[in-house]
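A single protein chain has been removed from this complex, and every other one stays in its place.
Labels for the chains are A and B, by order of writing; each one numbers its residues from 1.
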Amino acid sequence: MADAGAPFRIEGDTGEWEVVVGLEVHAQITATASKLFSGAATAFGAEPNTQVSLVDAAMPGMLPVPNKECIRQAVRTGMALDAKINRWSRFDRKNYFYADLPQGYQISQLYHPLVGEGEVEVLVDDKDDSSAKTIGIERIHVEQDAGKLMHDQHPTMSYVDLNRSGVALMEIVSRPDMRSPAEAGAYLRKLRAVLRYVGSCDGNMEEGSMRADVNVSVRKPGDEFGTRTETKNVNSVRFVMQVIEHEARRQVELIEAGGTIVQETRLFDPDKGVTRSLRSKEDAHDYRYFPDPDLLPLELDDAFLEECRGSLPELPDAKRKRYEAQGITPYNAGVLTAEVETARWFDALLDAGAEAKQAANWVVAELFGALNRRGESIENNPVTPAAAAELLRLVADGTISGTIAKQVFEIMLESGEGAAAIVEERGLKQTSDTGAIDAEIDRILAANADKVEQYKAGKQALFGFFVGQTMKAMQGKANPQVVNERLRAKLG
Amino acid sequence: MSELTTKTIADLRDGFRGGDFSAREIAEQFNAAVAAARVLNAYTVETPDDALAAANAADKARGNGDLGPLAGIPLGIKDLFATEGVDTTAGSNILKGFRPPYESTVSGNLRRAGAGMLGKLNLDEFAMGSSNETSAHGPVISPWRRSGSNVGLTPGGSSGGSAAAVAADLAPGVTGTDTGGSIRQPAAFVGISGIKPTYGRCSRWGVVSFASSLDQAGPMAKTVRDCAILLEAMAGFDPKDSTSLDLPVPQWEAGLSSDLNGKRVGIPREYRIDGVPEEINALWDRGIEWLRDGGAEPVEISLPHTRYALPTYYIIAPAEASSNLARYDGVRYGLREEGVKTLDDMYGATRAAGFGAEVKRRIMIGTYVLSAGFYDAYFNKAQRVRALIKQDFRQAFEQCDVILTPTAPSAAFGIGETTDPLAMYLNDVFAVPASLAGLPAMSVPGGLDGQGLPLGLHIIGNELDEQGVLNAGLAIEERAGFTARPEKWW
């Protein structure tokens, strides 16, 4: 792992360059059944143009009526990002022509966004608490998504599907606070986690629920910001990091070769790993934003805001702190809170009575290993939090050893049976019967007289060998503590 | 049987209910009148079967006493209202052949009240105009003519087909829309009544948008009472329109009273403007006397920003229109110009062929005032002045209950006589301030000018006070005794 303390630098011919990154993340509000301004459905993957109302198709005389739940989810998201919620906001029209934009304008918010400034704390290296960094949020506004164009179905025509037209998006605009691909990656992952905790967005980047416009510029450390380019609609964390890496190098090379950066929109080609210019300067857009006269100002009252705040779940940072306070290592706490499903499952495990530290170790080491092997997700694996708590209890009270616990867990995964029943049926209970243990120890010491000699002569490492042999002879069921005690007594 | 087409809606309603004639007879007479008056070009589509079907239903319902308020009444619908399955063009080539799979809330409300539809009424393209000359269907010819002349006159606009239809007895009542005077000015030009209610009273859902913050539907008819009857049926809260007023619809007809005792009538000093014919100011003075006679007390008021209303309007309305009309792009409905290779070329060619000169002009102005670097100087400035205009009215209504002014600065003019766009825009100088302030306002006929053409008086009310406007209108109607009718030449 690279040293988080060393700043990310691009080595140019003229020295070191710093990259400056800001992200505009478009997050679909997946918590709603219907669109931002119409009652059409938003489910992913429907037949073309079936989730389109006359409003979404911008038929003459059709009017937008805003969806309360979209506003609520955007406000909750803003609150989760410690942002200022604007009680008075309004919608503006962003005017441009494109085949995926039926109205000829996108209803968005420029002048008075719903959510103002906020911030997110990220760990650039999740194993290193000192890599923490605060990324500023400039604003979050609510807007409509556009439809979809398909270019490969006909030789001379593009096809238009309006199913996405009018779907609610939150545009989360960061400050230009990131200084490396890693920071941008950490920010995106954290943002995604927060949205998923809040429940406003499912964070599914493959389905387009989250995508980022990546603003990149370079400068000599300490200089003013350089001119930035914006690479649109990048749809994975890895690609975002690639874009930054590539753009930074491209810009440095261009500047050092005597060129200048033009403020422009670029497109990322994931196959080649490069960005390319999308629009020339002559086509510079003039969006002619103005307040949408079909919509009145949006005013939020106290009761609405209180409900939004009251319905927020415990968020990743708070949860992580709580876990650490319960004795869980910072690394485990980070892993357990990174995904909302993990945290939810782990909280259920704690609620079922598991001891925090033991449970955390077991989840990170055993459960994750098993899930990986079996290709299962945490919320649909056959072992429930209650069943896992039962298993952990058997370990904690000495009924079974850790080794046996692994076996029991495998059986649980296969059979779905409870831990206690498995232990009972198969006689896997741990024994502390010193008579039985002593008998095995005596047999092993007798059979390995040479090793006993060596041990007594100072080869301390052999102690582990005797423990292992005894445990093996006891089929793993001996209480390891008792085995240790007895061996120590007999070996003198 | 008597000539039913000359009757008021109230008389048709009462006669039909009383068994003097059937709804079918009403519909048949109007259908015949419509078919015989095509030279006026008032209708873009005739729907006689629709009128007959509604009439048959009304006749059937009359037996069991289950009648909607407009049962038996056929109406004309301005072609800005989407009518399900019936061509809706907004007077534009760009919507040629467009058959909406939906019915506008307002026309739907009228249908639910029992009304049938005689047809769709001609209008200025996208309601942009004051003479109905910008329609892709050609101009509407007013049934009125100057004394001793057969020069074709405009019925005003943009609800020109609507106005001509009522004046020529081709419909007992019609829908209009008013963005900056488009109900009131044509009503004045043809000697009928028309009211634009408070912004938000009538749903805009399914009405082709011109300028969203100004557009309001309203009725036009022969009498103030008929306007009250129609408005009651048209208005009402619509959850599909975010700007719709969530208020019950008052019983305006039942509330009609021409007794104006205790009411004060504001006379805005700034409405005496240079260049307005003396006849119009004289009619205004007569109107003041009529209201005084009805019991009201005239008070002089000031609306200091009046002279800035038109320039304000000609920034805001085109700006909104430039955006509202962006959806006419040849992709989902209406005209598409073929034979172009790129999407942008298709947009450019389609919109060049589909829009007429006035619509293009306004889209250009609107695009300009919103474009980078000009937004604050034009659009935002206009919205600030609009706030001042609104404030003028707010202060004025602390001193008076209604305001009386002339409706338009001239009587109807000849087709093709006004070619300068700015001169055309001046037609709405008296009508536009109330539009900018979202206030209810109505035109009622006051008399004839020296050439035998109708002139209107204009009443502006406070927010939500349509009743006050209608009552003042009724007081004028009773005293003006306006019975002149265009001589039938068509």
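In this section, a residue touches a chain if its C-beta (ideal position, glycine included) is under 8 Å from a C-beta of that chain, and two chains touch if they have at least 3 such contacts.
Operating definition for what follows: contacts and distances are computed from a predicted model.
Student: When you check the chain that is not on display against UniProt, which of "Aspartate carbamoyltransferase", "3-isopropylmalate dehydratase large subunit", "Aspartyl/glutamyl-tRNA(Asn/Gln) amidotransferase subunit C" or "Ribosome maturation factor RimM" does it turn out to be?
Tutor: So the chain that does not appear here would be "Aspartyl/glutamyl-tRNA(Asn/Gln) amidotransferase subunit C", according to UniProt.
Student: With respect to the chain omitted from the figure, which of B:A23, B:A113 or B:L245 is a touching residue?
Tutor: B:L245
Student: For the chain not shown, which residue from B:K7, B:H137 or B:R386 touches it across the whole complex?
Tutor: Among B:K7, B:H137 or B:R386, only B:R386 touches the chain that is not shown.
Student: Write down which of B:R264, B:R286, B:R332 or B:R485 is the residue touching the left-out chain.
Tutor: The one listed residue touching the chain not shown is B:R332.
Student: Just checking the interface: what residues of chain B touch the absent partner chain?
Tutor: Residue positions of chain B that touch the missing chain: 97-102, 198-200, 213-214, 239, 242-243, 245-246, 305, 308, 311-312, 314-315, 322, 326, 329-336, 340-349, 351-352, 355, 360-361, 363-365, 367-369, 371, 374, 377-378, 380-388, 390, 421-422, 436-438, 463.
Student: Using the touch rule from the top, list residues of chain A that touch the missing partner.
Tutor: Residue positions of chain A that touch the missing chain: 32-34, 38-41, 47-57, 65-71, 90, 97, 99, 149-151, 153-162, 267, 278, 286, 288, 291, 295-299.
Quick note on the criterion: only the chains that are shown with their structure count from here on.
Student: Using mean CA coordinates as chain centres, what's the gap between chain A and chain B in Å?
Tutor: That gives a centre separation of 57 Å.
Student: Would you mind writing out the residues of chain A in touch with chain B in their complex?
Tutor: Interface residues on the chain A side: 54, 57-66, 93, 95, 97-99, 102-105, 158, 160, 286, 288-290, 292-296.
Student: Touching residues of chain B toward chain A in the complex: what are they?
Tutor: Checking each residue of chain B against chain A gives 81-82, 88, 90, 95, 98, 100-102, 104, 204-209, 211-213, 239-243, 319-320, 322-323, 325-327, 329, 331-333, 343-344, 347, 367, 370-372, 375, 379.
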